[in-house]
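Worksheet: the structure to be examined is printed underneath.
Heads up, one of the protein chains got dropped from this complex, but the rest are sitting where they should.
Chains: A, B and C, in written order; residue numbering restarts at 1 for each.
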């Protein structure tokens, strides 16, 4: 089976790329499942009910997220009723929403999806290593394939989690830095791994945001107001091929598509 | 002209890759200059006088570094006499060693090399944005091409500095995360840019170190002793083509070479 | 001479304490100069033109600040014209406002006031140690007494700066943690020192803010909206006696005054 995973969808630029790319990629590449990280889909900060609908309507089956998931406070009003929208699993007990789900695709294959978040240089929440492994093992019992989005900053934490889940999860990919890494690979235990899948949105700024004010903030130490950038739109993601019989991944391919690349798919 | 830049050389595994690869790449790719980051060359932590000689002897002309440069305290005894070994320029006044240099290659082209270090999630030193831009401009006055190694953690800081020096430096590449990023590109002002060049050493561990103890530390919060990893050796770097007449880069190519790839170059 | 320094004035509760206390303390204790940290005086976040006037009208001669000084963006419109309102001196060149001033009191004694900010666990700005010492020495040449407010988080950084300026500054006191420390003392070189002077405002919350949402945020990791707390109002500060002839401090006394204590002063 083939899974497309799309890196952090950033603002309208990102959503527009997704709307054009998802149907085209599903058709052109014979995809069975589309998963995307939506934590920046509403103006770069969080996600709304309407935007989540808009994105699910493009063909995304499950949406993961990360530290920005709570930025639009209306999410607290709908995350409990939307099982397809995950927040990191290792938020503490009592946090609204859920951190994992199982979806069944057309041919009956069940895919567990698990969203985890790192703690190095980030907010202290519960341990993604212990909880992540236990939940990946639990999903594995009920699903043929297990997909993990590890939203984290430090490369050491991401690589370590990849090894920790090697052979347990079918796929461990990272998000959050908004820069795609060149280390997509199949680990020895059969887990597809990539430190960061990248960001789907404008790439002429700084991780999605207009570069002028960000450079100004680095130069002055003063807080600044940011607008989202708008140029160099690019969809970042990976396509993973997994064997539903063994639960192992057999291939992982990085995607970095311009609008023209997406038109050419049609 | 063509410059090879090699990402953080890690321990003996990394040095062995460099010894075999540098002469082969110089010949096969017609390189004019080799620069490398050596902050992890001595057992993963710092650099010694002997190891720096060993590495310069392979054909490396200038060595940059980063936060690990002081790990072996003997460096304080020789860094002042070794103009080819840089420490980050934005350490405060009075810090031993220097942070930039100008080398003249065979055809007379002068190349300024500047080493900077980030501050986000790292030690607070002087500002890499203000100082880095001033020094890049100064080097530009005395050199045809300006090469910058920005040793930093956060993608936002690295991308912002790339834009800040676009058109001033010929090349801005990042190091420190030990994971190569897939965003090598020529910015609109003519600066070759890549968020992180990666790490030259063992890739079956966690950023160079055996994975077992690192996973243990994430699971327990306890300090652990680390050994360097040894498998999956890989040389990471970039080859940049620059135009000495304009000071602009015209091409940047990522390298990720296995020992077999290196043998095949000969 | 006697200087009263008031710790971070927090919201209206803090301003009300100041309005009643300053005139009473000036009279009761024979004060020559009143300095206060005003970074939280506007609803806990920053300061406005009107609030700064209100506070100067109570008898405060110089106001220092810290990381929160820019929270109300209108400060950018007036800080350049208000020499009595300092922002940390070690913000980089080009930052609006100034970080030090010299005031002359009734008997002709000149007092230099210097505001510095730490970097440990805080934003990376310029070095408070090197710049702070140079500026304290410069002020010393033009003033009889030098007062330093070091706005910083880590006790190690604050204590180290105290020793670094011992004998150069007449007074080095810390702010920012909003908790008064019990280590007020005269260092061997003649500098009055206290790691943190505390906070002037409501003490039934968490550093000024209602405790419920803060505890909730620690329990859930979710962002929350904060209101300012309102109970247990207390003015925190120190009274320092300094010898204008030597520039040395001879006494430092901690203050923690309830509204009743303040009434009793009248």
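FYI, contacts are C-beta pairs under 8 Å (C-beta built on N, C-alpha and C of every residue); 3 or more make two chains touch, one makes a residue touch a chain.
Since we're looking at a predicted model, the values are computed, not measured.
Engineer: Mind giving the shown chains that are in contact with the missing chain?
Structural biologist: A, B, C
Engineer: Of C:93, C:106 or C:182, which sits in contact with the chain we cannot see?
Structural biologist: Checking the options C:93, C:106 or C:182, the one contacting the hidden chain is C:182.
Engineer: Hey, which of A:30, A:92, A:188 or A:223 is the one touching the hidden chain?
Structural biologist: A:92
Engineer: With the full complex in mind, choose from C:37, C:52, C:195 or C:228 the residue touching the hidden chain.
Structural biologist: In the full complex, the listed residue that touches the missing chain is C:195.
Engineer: Taking the full complex into account, what residues of subunit C touch the chain not shown?
Structural biologist: 121, 127, 129-130, 153-157, 159-161, 163-164, 177-183, 195-196, 198, 203, 206-207, 211, 214-215, 218-219, 254, 256
Engineer: On subunit A, what residues meet the omitted chain?
Structural biologist: On the side of subunit A, residues 92-93, 119-120, 124-127, 130 touch the unshown chain.
Engineer: Pick out the residues on subunit B that sit against the missing chain.
Structural biologist: 70-71, 91-92, 94-95, 123-125, 219-223
Everything that follows uses one rule, which is that only the chains that are shown with their structure count from here on.
Engineer: Examine where the copies subunit A and subunit B touch and state whether the two sides share over half of their residue numbers (same) or under half (different).
Structural biologist: Shared-number fraction above one half, so same.
Engineer: What is the distance, in whole Å, between the centres of subunit B and subunit C, each centre taken as the mean of its C-alpha atoms?
Structural biologist: 43
Engineer: Once you find the CA centre of subunit A and the CA centre of subunit B, what distance in Å lies between them?
Structural biologist: 30
Engineer: When you check subunit B against every other chain, which residues touch at least two of them?
Structural biologist: Residues 127, 130 of subunit B touch two or more partner chains.
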